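Only a single protein chain was left out; the remaining protein chains are all shown in position.
Chain IDs A and B follow the sequence of writing; residue 1 opens each chain.
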């Protein structure tokens, strides 16, 4: 990708976003590592891990926004790509345990010894190498999304049908990963990780580095999404979102566009999952639960779909609220609040926080301009049309 | 792409014996129609006569149950999808004006330009002077130059109709299918539209579907009247409107 594609039309909010994420990505690890524990400005390690989790969620939100906000594809199964990326990383981390497991088997992870696996299943080969695992983090979700999308988009499965089918996809994977004989640790998933690239995953330094990496990945994802949506391809995506068959009659191969952006988005979700796993220390089949995927969609809705900054912001805001409420005395009411959030945002704030804010700012600018010119044209400056 | 052996007709568009039915309802019934290169044809007919379904068949949205649909005498359109047909050079304006409402007028035209429509091409697209000039010309033609950076959704109904015609121009097709271009327009706008279409017809083949008889009269071209999915009458506007069967269909018996 040429540099101009990455940096083209970085408007003010995008620049602010990148600066803030980069700043946090540097300052938080430094504060955690350099300041003495207990100091008012020191960020405790558990918070570093928590923020790292948020950064991963923000990447997932960006990936969902790219397809939903810009192309109208509502995937209710993006958690599947996230989890697959997570499993690919988890497999690497499992192989790194080596003979330090409970059973001390140098090759087989503990759960395989426990389940009497005679040898390592073929699909676990190669995961002892980081580069291979990293490749799989992109390739496995990407390939699944490509196959799935190829089938779905080619036969013009759209709208709620597509949403339901994506939900069925993640549900099928949930069932599959729960099975012990599927070879991914069944119900318990993969856990008890020891180290990553030779560094102890529990160590403060590793956690700080992982957080910084997550911020970097978030910035890169943001830039890639930004490059996509500001290119002419982005205009085509919006055209598909707003009037799919019109786009087709103009001679665009709609299914290729959808397939491209869906696959790209799945790869991003995979990266988010891969960064998530070492920071939370576990990956299990519940990550495939359809509820998780839908929850991720609401982050985007809250922040404002069709605005990249909004998607990332929504992920952080909703998850902060979740952390805050589920850890306090209000825990039993969290689901009420989450449910109400779904309803209220769709009803009252369809553009989300950022979308509503920028619409408000634009309409104010427009009024000022109109006042200044005072010679208003016939229709005045139209409201930006809300995304369908 | 399927190309038949040898050219069998000089017509740009050739429909013969086309049938379509939806759940037992015969929308198109043994429809035969030819359009010579450079011709402009007006298609009239009451509601449900199959006008829009005919356009769906030509543009690949609906597959006929039987019959021949040839473009340029050699290309079997029934085997191609919408994208491929659009690439061949058939442009379509919808009955309900369909523009990309959340994008600017300029972007609408940019999207319609017949340049590289593949993923790679659009991802690494960079504007160039030739394209900008073409867009500028189209904007002039459809009289929306001043509104070029406004969102298409803010346009009036008539302006949207014109924008969609402009998108057809930007697409630069050989054949334009125009479905009810003057619906919801004032008399002045209707007149202007007729002039615009006549202007377009100097270079391109056009098929116009319209209810508005004054407009059809103004176009002054050969008229085809459809009824119950088949051609009822064909000829000049005066011939067709004096045809007894046409009168019967339009006015009731």
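By our rule, a contact is a pair of C-beta atoms (placed from the backbone, for glycine too) under 8 Å apart; a residue touches a chain by one contact, two chains touch by 3 or more.
Here is the rule we go by: contacts and distances are computed from a predicted model.
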UniProt protein name of the chain not shown, from "Urea ABC transporter permease", "ABC transmembrane type-1 domain-containing protein", "NADH-quinone oxidoreductase subunit K" or "Cytochrome c peroxidase": "Urea ABC transporter permease"
Touch criterion as defined above, residue of A:102, A:175 or A:330 at the omitted chain: A:175
Hidden partner chain, touching residue among A:112, A:341 or A:354: A:341
Residue of A:139, A:165 or A:370 touching the missing chain in the full complex: A:165
In chain A, positions touching the absent partner: 68, 72, 74, 76, 148, 151-152, 154-157, 159-161, 163-165, 167-169, 171-172, 175-176, 178-179, 290, 294, 297-298, 301, 332-333, 335-336, 338-343, 345-347, 350, 388
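Definition applied: only the chains that are shown with their structure count from here on.
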Interchain centroid distance [CA atoms averaged], chain A/chain B, Å: 43
Residues of chain B defined as touching chain A within the complex: 59, 61, 81-83, 86-87, 91-92, 94, 98-103, 107, 110-112, 114, 117-119, 122-125, 150-151, 153-154, 156, 167, 171
List of chain A residues in touch with chain B within their complex: 2, 5, 228, 231-233, 235-236, 238-239, 242-243, 245-254, 256-257, 260, 379, 381-388
